[in-house]
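Partial view: only certain chains, each at its native spot in the assembly.
For clarity, chains are labelled A, B and C in written order, and residue numbers in each chain start from 1.
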Amino acid sequence: MAMVKMVEDGAAPKEVQAVFDDIKATRKSDWINNFWKVLASSPATLQRIWSNVKQVMAPGAIDPLTKEMLYIAVSVTNNCEYCIHSHTAAAKAKGMTDEMFAELLAVVGLANETNRLANGYRIPVDEQFIPKLD
Amino acid sequence: MAMVKMVEDGAAPKEVQAVFDDIKATRKSDWINNFWKVLASSPATLQRIWSNVKQVMAPGAIDPLTKEMLYIAVSVTNNCEYCIHSHTAAAKAKGMTDEMFAELLAVVGLANETNRLANGYRIPVDEQFIPKLD
Amino acid sequence: MAMVKMVEDGAAPKEVQAVFDDIKATRKSDWINNFWKVLASSPATLQRIWSNVKQVMAPGAIDPLTKEMLYIAVSVTNNCEYCIHSHTAAAKAKGMTDEMFAELLAVVGLANETNRLANGYRIPVDEQFIPKLD
């Protein structure tokens, strides 16, 4: 159970409902998931986070599916159960196959391992890896 | 400075040199970066980690550039300086542009933020996100 | 279910009961929450942690409510479900309003985001931020 009461789609104050409507229109979907219903308890937070998500997750130099997979990589590393589920569902809706999911978790697992080897051995960064910024 | 003495390419015991040679051949490169020179202090670890990296980072259902970006997402979340540098260099070599790097960090930052909103509000997972497994 | 058997208030060995009684007296409360009942399985740990909490969370240069909010900030960042719940309840008992809780989570989320931007971009610390310690 959430820490605050969820605001339901269709029974929301005007400013909240406007965000809910924009979420549904942007996603071409007819429902609002719990993340937004909970954030709606603080309308300023709801508006701010939705506008961030809308901007950051839009198609750009990186395609939307890859962005969802990056989201999963972070969420698995932090063990955010809600985010793992919601972004895995989103990634599947955008075309992630079971084989891609398996490879994604394999990379995430391995990166978490080698991160600790690099940190534990205090490996100095090779000069060749430092960006030349003239 | 690393916690252990690095083993130099060309001055390595036979089993270590064999791994170094395979790294260079696989990468079509003529040098060995510090990560492997440090792991070489433990030949069993060197062989094991290299064989993992070779398998996991190979082209598959996910392309090698996307895999490098997933690696960066994890490394930034964990703040592994060495890994951020080495995998950013690798991603650039595979075609990551400055704009892609900016979008990658934007996604990583946002995911770390919303992970905490989801965890802090203890948001329950929507039934719609739970995989139907049969 | 906990990893060890909880020790119940009123049915505890003498040294444990003395800590339970001190917890209740300090908090002007008549019950013991699960955290202490579980730690009581190791009396040395129970005494040590309670004496730390009592010292650190007491009024000082920072007021008790702010200390509870700092506790929540850490617990949300680490995703400790128990601690989020227990310290949010404690903060509410000390006067935290719903609006304060929303702002608290907003700061925690944003800090987790900008932490990754700073780490990912490897931003050098400005000289102006380094304390002058003469």
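Details
One rule holds in what follows: contacts are C-beta pairs under 8 Å (C-beta built on N, C-alpha and C of every residue); 3 or more make two chains touch, one makes a residue touch a chain.
These figures come from a predicted structure and were not determined experimentally.
The complex is a homo-oligomer: 3 chains are shown here, and the full assembly described by the structure file contains 6 identical copies.
FYI, only the chains that are shown with their structure count from here on.
Centre to centre, using the average C-alpha position, chain A and chain C are separated by 28 Å. Note on chain placement: the centre of chain A and the centre of chain B lie 20 Å apart, centres being C-alpha means.
In terms of their C-alpha centroids, the spacing between chain B and chain C amounts to 34 Å.
Each of residues 3-4, 45, 49, 78, 80 in chain A touches at least two other chains.
By the touch criterion stated above, chain B contacts chain C in their complex at residues 72, 76-77, 79, 81, 84-85, 105, 108-110, 112-117, 119-122.
Within the complex, the chain A residues that touch chain C are 3-4, 41-42, 44-45, 48-49, 78-80.
Contact residues of chain B toward chain A in the complex are 1-4, 31, 33-35, 38-39, 45, 49, 52-53, 56-57, 60-62, 66-67, 69-71, 73-75, 77-78, 80-83, 85-86, 88-89, 97, 99-100, 102-104, 106-108, 110-115, 117-126, 128-131.
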